[in-house]
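All protein chains but one are shown in place.
Chain nomenclature is as follows: A, B and C, assigned in order of appearance, with residue numbering initiated at 1 for each chain independently.
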Amino acid sequence: MNAAIIGASGYSGEELVRLLSRHPDVKLTAVTSRSLAGKLVGDQMPALRHLVGDLSFTASNPAELAASTEIDIFFLALPHGVASEFADPLYQAGKTVIDLSADFRLGSTRVYEDYYGQAHPAPHLLEAAPYVIPELADDKWKSASLIACPGCYPTSIQLPLVPLLKAGLIDPKGIIINSYSGVSGAGRKVAEDFIYCERNESMKGYGMPKHRHLSEIEEQLEKAAFADCIVQFNPHLAPMSRGISTTIVAKAKLKDSLNSVYDTWEKAYGGKPFVSVLPTGTFPDTKHVTGTNRADISAVYDPRTGNFIINSVIDNLIKGASGQAVQLMNLKFGFEETAGLL
Amino acid sequence: MNAAIIGASGYSGEELVRLLSRHPDVKLTAVTSRSLAGKLVGDQMPALRHLVGDLSFTASNPAELAASTEIDIFFLALPHGVASEFADPLYQAGKTVIDLSADFRLGSTRVYEDYYGQAHPAPHLLEAAPYVIPELADDKWKSASLIACPGCYPTSIQLPLVPLLKAGLIDPKGIIINSYSGVSGAGRKVAEDFIYCERNESMKGYGMPKHRHLSEIEEQLEKAAFADCIVQFNPHLAPMSRGISTTIVAKAKLKDSLNSVYDTWEKAYGGKPFVSVLPTGTFPDTKHVTGTNRADISAVYDPRTGNFIINSVIDNLIKGASGQAVQLMNLKFGFEETAGLL
Amino acid sequence: MNAAIIGASGYSGEELVRLLSRHPDVKLTAVTSRSLAGKLVGDQMPALRHLVGDLSFTASNPAELAASTEIDIFFLALPHGVASEFADPLYQAGKTVIDLSADFRLGSTRVYEDYYGQAHPAPHLLEAAPYVIPELADDKWKSASLIACPGCYPTSIQLPLVPLLKAGLIDPKGIIINSYSGVSGAGRKVAEDFIYCERNESMKGYGMPKHRHLSEIEEQLEKAAFADCIVQFNPHLAPMSRGISTTIVAKAKLKDSLNSVYDTWEKAYGGKPFVSVLPTGTFPDTKHVTGTNRADISAVYDPRTGNFIINSVIDNLIKGASGQAVQLMNLKFGFEETAGLL
Partner (left out) sequence: MNAAIIGASGYSGEELVRLLSRHPDVKLTAVTSRSLAGKLVGDQMPALRHLVGDLSFTASNPAELAASTEIDIFFLALPHGVASEFADPLYQAGKTVIDLSADFRLGSTRVYEDYYGQAHPAPHLLEAAPYVIPELADDKWKSASLIACPGCYPTSIQLPLVPLLKAGLIDPKGIIINSYSGVSGAGRKVAEDFIYCERNESMKGYGMPKHRHLSEIEEQLEKAAFADCIVQFNPHLAPMSRGISTTIVAKAKLKDSLNSVYDTWEKAYGGKPFVSVLPTGTFPDTKHVTGTNRADISAVYDPRTGNFIINSVIDNLIKGASGQAVQLMNLKFGFEETAGLL
């Protein structure tokens, strides 16, 4: 099977190149980038020199790609808005597309416009494009050919919360989420705020109270809870390259129900290769999931407040983007779920 | 005026040595440490070589210190429990003592026992020892000779919250606090969990849901609010040497009262040298306060939830410990508030 | 094929567990550690949770291991001296042993005693144990059953230098080497000098002028040069977890012979998967090899001094230890050289 990455110049794109180059079941045959077309991938991503041989970036034209017969699966690592320019013709041509942008993450075009500041570029595709965290979805999405890969923060939040909301163990109202992301979360952005001396030894919030991912978080939590779910989401930047650490405070519906939380997680994630449920009192550490497709989660209960405090960690570029995209491909095409991801 | 630091081997002790060595109005004449007695301060704290000359650590005996006539002010940088062994005789001998431990931070011996796992070592002194964040206290404490210097997390929390609770702008119930500390917050602790390769590129929670500082936070917030105040406090370790970043979610009592928050802060901190109130939407950054005695605070309001999100940053070793202690000395003895702290 | 790691509690041991757990051709069946016996590997090395299943550390007894018929290859990740206690009986029992310690790296027992401060523990095995950097050795070593895996600094030094010395392009006299290692080079050592706040934002030399690896470096360079080779080796610690950056100054034997350097490297490393020769003027970056088994090397010529300045980088735990050990196994047993290493 042949794969292409469209728009591979960023950090998620680079991680996709790494994962697909090592994948036993697919061949990475095309890597596109408008700005890098003609250049060797190994020169632009020197960390991957031993993996990419003489592969070069190519320019990309949606219509040509749609007409090509060589490529079986397309990963879109493009900005929102731009992704649709590719997704639409590729979808119409019957290709399989896994989109890492925000374009197909939201069900509501109104919310998209509110949060992304522009009209939705391809509303006619929304129904066709399931939003999938593999551990949380049933198998119906596998028949779709356009799949929305969730955002990094939302993945770190939904993995612990969705099963608990579905089981009715926590109050969907009043959830407070604090997330801390490594600097790669900002992408390969060249701006004064992101140079080394500004971010090193620095911790700060940003984008409060209405970060773009909030739209996706609330939409998904509401689906899980069958109820309104207005959350407080506080993103921050932490002085590390990769990793997201999320700490959630949610009201327990029943007293002393920590066991139920763990039972619910056990049922949801027992046997799943990429979610580790840690004992209460063991706090997940971003360092332990960096470079992996794993999420580590745990919870404590505070009898003084009646709250659960839930912690989760992921690698923002892997389980929060490229690794999850590869996991989706694996599952859709019947490969081992862990193929290329260990 | 002559000053002594008792128990100076840790990071707060080192920072006190730095600050007092440069102070225009006092002379640091003694630095004690049981483990380092006899050694040159400059050899143990090479960063201070140019400041400390040939000062050596001495052993310390509470009774002898109490009997000495040379030293005017004692800073106790000792573990809780041990601090009282010095504070008691020094206090009885009429010395001025600024205690950086937890021994005199709590008004309730019951809470002390609950959180620190031992009976309070000097309950008879509690009444005499005011707990003082200088910006939040009236002047009465200045007549005390034993003063409790607040903890690092509590300082980062009280500075933004206390004026708002006093003004009735936020609901004392349901406050959620997430704090992220640089690794020096753990002190100079030699343990596998604190070696470089374990903490570098790592973010994780710890001590939830009942960190020791919670006792101090709640007691002080309740005083400010004249009401019960059960908070959720989530401490974390961040991969940096110094700094605390605190993010607080608190329910606004009135709609659209962000202006009142800023007015209240302006009234509390206008003209204060060590608190900077940043405009809404400007998020404080630990990097900007590292090495200073400053706290930077700001807030945003979320009309969707009715919450304020309040951010604050301090240097945990300075405004969170040694700098605040020096500020207390400055104010008590009528020096410039900023003396030795710029 | 079944593999065992003896003494797996350190960082090199952890990296070996990672690499062997993912290896397509071997099964990691035993992981020993005196201090961790009985504990789950996944609990002690949480970063590997998804790889190790319910594997536990076991205690290890040299005689029992030698008598066992289950295990085909043993990796010794033990301190020098201790390694021989295992290597000897395992070798006598006809097992294949790859030793990551210093015990079989030196040909001379006198030099071993000089640098390691103790008599060589198993001099009778020295002849049987080849010292192998795979890219620099001919195939004879593959018949050996006890193989010495080179040290991290020496690997970063020999890869660029050995072909040049063999080709007579540089003067074996007067070579000056500066190396900078990430803190994991010190192992999982719990000491005040290695806690986060001491090593973060810190750069310093150590162990000059006679670091233990010097013995190994000189012995190997002399073999390559057929001449005496007294080098200056300056090791340092750099504030990062992993990686070695080495900068070598060597006198060119012929003027304007940079092309010959590159030709020689091309001949030595063309087609080798784990050495990348970068163009002159492109300086290798530790970040680009971290997590890989690759060495990146390049050189510039200074006509003012007649010196080559040669730069190389490796991941100290992979090409400098565990990855090289796995590469040795791959080659000895006829697996793909890159198996488990991409």
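Note that a residue touches a chain if its C-beta (ideal position, glycine included) is under 8 Å from a C-beta of that chain, and two chains touch if they have at least 3 such contacts.
Remember, predicted model here, so these are calculated numbers, not experimental data.
*Asks:* As a test of the contact rule: which chains in view would the missing one touch?
*Replies:* A, B, C
*Asks:* Decide which residue listed in C:84, C:155 or C:290 touches the omitted chain of the complex.
*Replies:* Candidates C:84, C:155 or C:290; residue touching the omitted chain: C:290.
*Asks:* Please identify which residue in B:50, B:124, B:140 or B:255 touches the non-displayed chain.
*Replies:* B:50
*Asks:* Looking at C:247, C:260 or C:338, which makes contact with the chain not pictured?
*Replies:* The one listed residue touching the chain not shown is C:247.
*Asks:* For a quick check of understanding: of C:208, C:227 or C:254, which residue touches the chain that isn't displayed?
*Replies:* C:208
*Asks:* Kindly state which of the options C:264, C:311 or C:330 is in contact with the chain not pictured.
*Replies:* Considering the complete complex, C:311 is the one touching the chain left out.
*Asks:* Pick out the residues on subunit A that sit against the missing chain.
*Replies:* 11, 183-184, 188-192, 194-201, 239-241
*Asks:* For subunit B, enumerate the residues touching the unshown chain of the complex.
*Replies:* 21-22, 46-47, 49-51, 201, 273-274, 276, 285, 287-294, 296, 342
*Asks:* Can you name the residues of subunit C that touch the chain not displayed here?
*Replies:* 174, 176, 178, 180, 182, 198, 200-206, 208-210, 230-232, 234, 236, 238-243, 245, 247, 249, 283-287, 290, 300-302, 304-305, 307, 309, 311, 313
Keep in mind that, in the parts below, only the chains that are shown with their structure count from here on.
*Asks:* Edges wherever two chains touch, nodes for the chains themselves; is that graph a line, a ring, a star, complete, or other here?
*Replies:* Complete.
*Asks:* For subunit A superposed on subunit C via Cα atoms, how large is the rotation, as a multiple of 5°?
*Replies:* In degrees, rounded to 5: 180.
*Asks:* When subunit A touches subunit B, do the two copies use mostly the same residue numbers, with over half shared, or different ones?
*Replies:* same
*Asks:* Centroid from C-alpha atoms only, then distance subunit B to subunit C, rounded to Å. What do you get?
*Replies:* Going by mean C-alpha positions, subunit B sits 47 Å from subunit C.
*Asks:* Using Cα averages as centroids, what's the distance between subunit A and subunit C in whole Å?
*Replies:* Averaging C-alpha atoms per chain gives centres 37 Å apart.
*Asks:* Using Cα averages as centroids, what's the distance between subunit A and subunit B in whole Å?
*Replies:* Subunit A and subunit B have C-alpha centres separated by 39 Å.
*Asks:* Two or more other chains in contact with one residue: find those residues in subunit C.
*Replies:* Subunit C, residues with two or more chain partners: 201.
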